[in-house]
Structure formats: structure tokens, C-alpha cells
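What you see is the complex with one protein chain gone and the rest in place.
== chain A ==
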Amino acid sequence: MAGTRPTTAMSGWWLGLREALPLLGGYIPVAISFGLISTQAGFSTVETLVISTLIYAGASQFLFVGMAASGSPLWLTVALTLLINLRHLVYAPNLAPWLPQSRWWPWLMHGLTDQVFALAHIRLPQLPESQRVGWFFGAALLAWLSWIAGSLLGAVGGEWLTSRWPLLGEVMPFALPALFLVLVVPRFTSRRWAAALSISIAAALVCTLTGLTNIAIPLAAACGALCFYLIRLPTTHGPEAGGKP
């Protein structure tokens, strides 16, 4: 029916927007920190917004402004920024089987952050094809705009905000681990998957605690994958090697 297509697209868009709401709890406080640090490093508000809008990759943005402010060679600053973002290489291929034909996907890939990937990897296979582009658009747009808005807040009034509501910046980021926990738990479908996923979580935690935050995600994921291939535990239920969790 001609009338159902816009409704479905709109409901997908709205659903994506709603389901990405928990991301704001993590994005806005971190973006405020970035805006604050960026202006303290000598970047103007407009420059801070351009970096957040165009590069749009949390950890590497902190590195970029830090190195630029300390006078590091520009080629090294750019190279390390890209190196940190290399982990994104495996995100789009993991989503590709669930992306229906659309000319929007190349543009939407700008919004493929760690968190949007984690959400999309679980939700896209569960959605009807007609809702997927809209869903991704809604989720990615909300995340992107919240990152830009948070950077603006941080650049303009970051110091005032963090001194006025210090607890808010401490409590709201918990939305991220809570969301990721909900996304990961359904994947504990067998002892083999449980062991590999646990190794990945633990390795990432240890890397972060020891200051290896920038390589924590790819390194921990590699440890988990290695564990998956190396161990052969008896299955309880669920798909095994090569199957989806």
C-alpha cells in the first residue's frame, strides 16, 4: 500500500530516536568534558564544534586537541587520531547483511560510533527491512546532535556546569554500561560464548584501568575472539562456532 511506507519509515525513525536515548547519558557528559578541554587548550567555540561535528569520535578528539595544543607535529597528530579510530573498520561489515538497499547508507556511516554500532548490531536484525534505514537515521542523528550540543555546552559553560552539578557528570555516564550490559547479556547463549565475552569484558576493563584506553576495545575484542577459537567447551544450548550468538 502506498500509504504504509511513510508511516513505517517514520515509526522506524521514531523508534531509533527513542532507543538511542540512553546514549545521551554517556554522550553529553563526555562531550561537555571535550568542549571544556578543547577551549582550555586554546580552540575557539566554533573550532570545537567543527571538530565534534566532522571528526565525531570521542577518544581521538581528546587526543587531537591535546596533541595540537602541545605543539606535536601535525602529521603525527592526524596519524594517531586515525590509528585510534581504526577499530571502526569492522563495524560496517558486521552490519552490512542487515542494511537494505538505500542511497542513504554511505552518508549515515558518519554516525557509526562504538555505541551506535553496539545498538544497531542488536536491533537491526530484529527490525523489519522497511524500518531499518529510518531506525539507523533516528538513532545516529540523535547521538550525533547530542555530541555536538554537549561540546557546545562544554565550550561555553563547561566550568560552570561541572562546578554546579558535579554529581550529574558522575551519575549519567552509567547509562552506557547499563545499556551495553543489556545488549551483551542475550549473547551469553552457550558456555563458549559466555567465556569469550567475559574475557573480552575483563580484558577491556583491565586495559582501561592500566591506562591503555585507546587500544582497549580492539585488544580486548581480539582476546575474546582468540578465546572463542581456542577453547572447546561443551555446549548448553544455542548456536556454536560460526553461528550468531
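Going forward, contacts are C-beta pairs under 8 Å (C-beta built on N, C-alpha and C of every residue); 3 or more make two chains touch, one makes a residue touch a chain; residues count from 1.
Going forward, contacts and distances are computed from a predicted model.
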item: Listed names "Ferredoxin-NADP reductase", "Cytochrome c oxidase subunit IVB", "Citrate lyase subunit gamma (Acyl carrier protein)" or "Branched-chain amino acid ABC transporter", with the criterion being the UniProt name of the chain not displayed; value: "Branched-chain amino acid ABC transporter"
item: Identified contact with the non-displayed chain, of A:118, A:141 or A:156; value: A:118
item: Candidates A:37, A:133, A:152 or A:216 - the one touching the absent chain; value: A:216
item: For chain A, residues in touch with the removed chain; value: 18-19, 21-22, 25-26, 29, 43-44, 47, 50-51, 54-57, 60, 64, 68, 74, 77-78, 81-82, 85-99, 105-106, 109-110, 112, 114-115, 117-118, 121-122, 125, 167, 169-185, 187, 193, 196-198, 200-205, 207-209, 213, 216-222, 224-225, 228-229, 241-245
